[in-house]
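Inspection log for the structure reproduced underneath, given as structure tokens.
One chain of protein is taken out of this complex; the other chains stay put.
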């Protein structure tokens, strides 16, 4: 830990070495540290992508524009998805596939968060199924999938606007529900704040909620749950 | 119209005569002026209640504490309901009962707004049916009433918290829907702001919305619709 | 309904087949499903535009930039309007033209929402008249059109800033009023939030309100009303 | 100016002498310092009321409950109005009555702010006329008074809810307009925030705005204007 | 289901029969319906308390003032706790005590929510341990309890103000974490909104969040998780 | 007034003729209608700029990018200022120069609003003086100009951030003060909302306030005041 | 540390022993733990007041109503001030009086926060001087005290409304400034949020800010500064 910078030598450009990676996180909490790319200068991103091209590290919020400008020699090591804006070079070891999560989203505009959750689960080695376009304006879509959803031990619900899907599904399943509001819509959708509030005051009991668009966090919350059903040993 | 007050005679107490009633409103828009009691000084309320004990005028937001302190000689003329906080002495003429509105509410805590809507419809002479405790956490309650609700020409939906009922019902009925968010709940319910936002961004198309707890306004909106199906003549 | 995605095959790009269209919506609520384009990836939009070039489907919030980049072979099937950002290839069957809606807007900056409402009505087969630049800062503009407006069975009011037009017109007409706040202005206009609040607390009774800029929804609300005056039969 | 308190003698109760009155304010800006009573401890209020029972000082936001508990020997010196919550013992010298302000309010619930403005003008020696219940839901009430209002050199408009009166009147008069939003209403009225926003984004040009319920400030703003038409010399 | 109210007989007082209890909820989602008392009229509460004095039903947000005014004959059947404002007459059957939840709170002012969670778990038959006053301003308090906390399968974190406890604990435990923000504090605490936001943007991954002060919901979320470790059969 | 659009001929592009100019406004309120350019489609702007190149009409919020793309043949008729984003081709007749307004701004970042006010006054024919960079962090700058400022009959104060200048100047001058908050700053400056609030709750009495950045409106408010000192006859 | 509560014995009343006092805080950070009374149940408060009647512990936000209901035997040990709502039984040892803080407030309504700061300094053993009613609407009051204020090593500025005092004083003194916004005022004062924002965006550099009304915290921040000038050894 030699990270301090003295005033003798004022810094004028970014020092990638400034990042102190929390390597021991997986041992502590069962979840490895991930790299949140949004807002990080390109030089630091390149440094980190180079550093982790042989190790299981997940990059989130990595915009397609940023990724596409990377050197081809670096890009080819990474499995990148522009919708979820996630990338990884190596997967974590797969877990027992009978323990798995359902990701249920209301509309196709919720895809970025829903797929961030799905990709995170996949990266961490967990099985999942993704059910998209299940919004309550056409309830038959949810009804037809309910039994299948109930066969998962954790359910991630992804919805924007009125987020009514969280309440309706919360009243129909006994599974742990992690709800992700999304920033779709305009006007009073308030970039997801209204969906967030709807989920927090859901009339269905025991629905817990993540930050807006936080598919990554929802997957982590699901993994904390699924790990209860797996043998210890961790990551 | 002799309402001005000159600076010669500074006013120190409330002049009830200060109110200029919009008597011609019913002729203009089909809805008589009502008296919004909240915040009005007691002296003005008594004056107005005396003035209208033989005429069809609706008093809204008249708190039980205020009403109970009125002189008994005045109270006995009025039909008062403490839940909806409405009062009237005389009803408007009844309209053709085949034209009617359904008032559908999510929970018993929504009663103040739901019954304000119901009582306003009744006062104005319109038929209605009230369906309470129809929240989507137990969808079977709505399913069992849907056909009956569809037999009304206008539907008022009253719900707080996530207000998911508005979206679910909006996806199941073709009738005009007027949605009333309510101020029930705590925390992120934000005194009804979250229910309001949910209704405004409902995933069901064509749901129009009133102010929080505004059952009176919802009834007026329904009457504007129902009047299309009645012979003119008004009031 | 075979929409689930298993964890065996992680998805890295958008699957247009992920969209489950609610085809039966028109039968259920008298309004066909529309495609909300904002935020949808281009690949899905192209897929949907191809799928519906022979069927009556409305595309809303389709930005001119996006539309202009589409293949010419696709664009020529569509009637596109850059102001309202709407497109359709085929119209719904026309309804009886004696049943119609007035769209009244305050200023020329309200055109996107006003014309979205007008175009939606036209697409769905309903007659309408559009009255623009009717703001109350020059009351004579509204006064001269009032009688004509009253000849419609539903009135859509579109206004931003102080949205005073909704209150003034609400005090002058007996027709059902659906009010659409717009996001014009700056500072305290707060992207339409102030207009929305003004409409919700309008001093005129029975004014119901839509989300900011939601001309599409207002047309749907008007159609729910107008359908009461038409023979059943649906779409 | 000997107001400091040393740490030698810790203070445990309120020292009324802690108030440093800005006696020279009238000479500087043409407006004497007033006493804002809300939140001031009772001991300080009594001290100030005693101090000023022979001098022209205005007390604002003095609640009836507080005033009624004062010693009778003190109360009898004061002209107190419970609606505007203002009190004074001595008036400022009257000004030329051809220079005067109109106070125009939308509804009787706006009386507290409207009368605070009127009483402040009266206290400061200015002529005024008060026009109440002039809301735009019944435009005829404003139309019938317009000419009379235009005969004043400054117009104070007091309105809550949608505050549409400010815009309508602003489009009809050439006089300086000072608009006061009021905290009447519920839900989206947001204790006057919506009326405030409406006034600030008024579609009528040149409407300036005061804080919510600030009738006192509006009168001061009007006095700054009226003083332009009076001979100097001040208070 | 005979709950509708016709316009023939206008309702002036509350009909307790208006409540349609969702009896089948436990079978559907593993959680029985509870009675949220806040805002419910006293007559309805008495009716419900009478109805359930021999059955396992939880009453939440039942204020001490309300409870103390109930008839003694009714009160004696109920186990009431004024801090958590919860009451029940009969407990649900106890579950296997090796499956249990930890309730960890930051300060003694968080007791209402923390104990609502604890009492709900107890009522539903689940084992728990409650760790109060564990705030991070004195980290040694958390450090000394960490091992013990990790011996539970679900952790409920209750904290107000900066809610830093959720982040710190989230970085130290691998267990599922359900975070409950509380409304303690003043000013920028904003009645719990700031604690809520802190928890939602926690730098520790996989922390899911409930509504402000919603200890009941947190217990339900924990029960959804704990049920994964219990044999089916449900309630 | 032939502005309606029938449903026979659906409109797909903007009809510039859709604008109904309020020509009689100057006669009514002493202020001619201006053209607010922000958000108006380019085709309408060009049409209006062509229409008014020989008449006194002010264009506000006309971005430099938009203006620079106009045809040179059109641009050369207009006096355009990129800082205030205003344009006009012909000035209104000049008024008596002894009647004039002071425009006082806190910092050079406030120039857009300050100069919009100054240019509007100039366009309307009123004299003014502009005092920039007078912020209270260096009080000597204001002190040295106070006497000169007091020689104007109306004072427009333009300030962002804490807007302390409005309070300090309000405590030093007897002139009517119209305060314009600006959107300078970041973070808690909240795009001018904090400056607006500061001005509305100013500890100096009688400061009236305009919308954020609304230099145009402030000039109009000042003109309403200055006109009291000019012979009638108007514009 | 034996604070856990097992589910064997459900808790129905408050256990005062639930509080784990952070006794070692003074040694760690130079500030002893204080007791924040607001929201704490009376039984816990009595327990804590009894526990600390012979030790230097500060009680903050202890309302007069609560304190007056305590047993006289307990009250007589405490030095209680109703304005600042603070109490203590024993003082901390006095520090060198040449090191001291100035507490400067804008108006007498700011007394609760200003005196909470002053009383906290006094309790902790630090010298201070309190300058009240120094608001900038009458700048002469500040000017006359500036030299004296500059003789302190830390300055606490307490102001509500526009909080302009913080900016003006920040531009006149080189001392560390800790600013405390207060919740005085109404409307846009927003219970102190506007004063807080003004202070945070102050045009004077290096003004740091505390939570609304947090005089206690300001004193602690000042003590952290003053301690730099005192010999170590601590509390």
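Note that the chains are named A, B, C, D, E, F and G in the order they appear, and that numbering of residues resets to 1 at the start of each chain.
Just so we're on the same page, contacts are C-beta pairs under 8 Å (C-beta built on N, C-alpha and C of every residue); 3 or more make two chains touch, one makes a residue touch a chain.
Please read these numbers as outputs of a predicted model, since none were measured by experiment.
**Q** Given the contact rule set out at the top, which of the displayed chains would the hidden chain touch in the full complex?
**A** Across the whole assembly, the hidden chain touches A, E, F, G.
**Q** Of the residues E:46, E:66 or E:197, I need the one that contacts the missing chain.
**A** Candidates E:46, E:66 or E:197; residue touching the omitted chain: E:197.
**Q** Among F:20, F:70 or F:121, which residue is in contact with the omitted chain in the full complex?
**A** The missing chain is touched by F:121.
**Q** In the complete complex, the non-displayed chain touches which residues of chain F?
**A** Within chain F, the residues touching the omitted chain are 79-83, 97, 100, 108-109, 111, 115, 118-119, 121-122, 126-134, 137-138, 140-141, 144-145, 148, 184, 186-189.
**Q** Footprint of the hidden chain on chain A, which residues?
**A** Chain A touches the missing chain through residues 1, 3-7, 10-14, 18-20, 22, 24-25, 33, 36, 38-41, 44, 61, 183, 191-192, 196, 211-214.
**Q** Just checking the interface: what residues of chain G touch the absent partner chain?
**A** Contact residues on chain G toward the absent chain are 25, 28-31, 34, 153, 170-178, 196, 200-201, 204-211, 216-225, 227-229, 234.
Just so we're on the same page, only the chains that are shown with their structure count from here on.
**Q** Please work out the Cα centroid separation of chain A and chain D, and write it as a whole number of Å.
**A** 55
**Q** Provide the C-alpha centroid distance between chain B and chain D, rounded to the nearest whole angstrom.
**A** Their C-alpha centroids are separated by 34 Å.
**Q** Two-or-more-chain contact residues of chain G, please, as numbers and ranges.
**A** 137-138, 187-189, 196
**Q** Does the chain-touch network form a line, ring, star, complete graph or other?
**A** other
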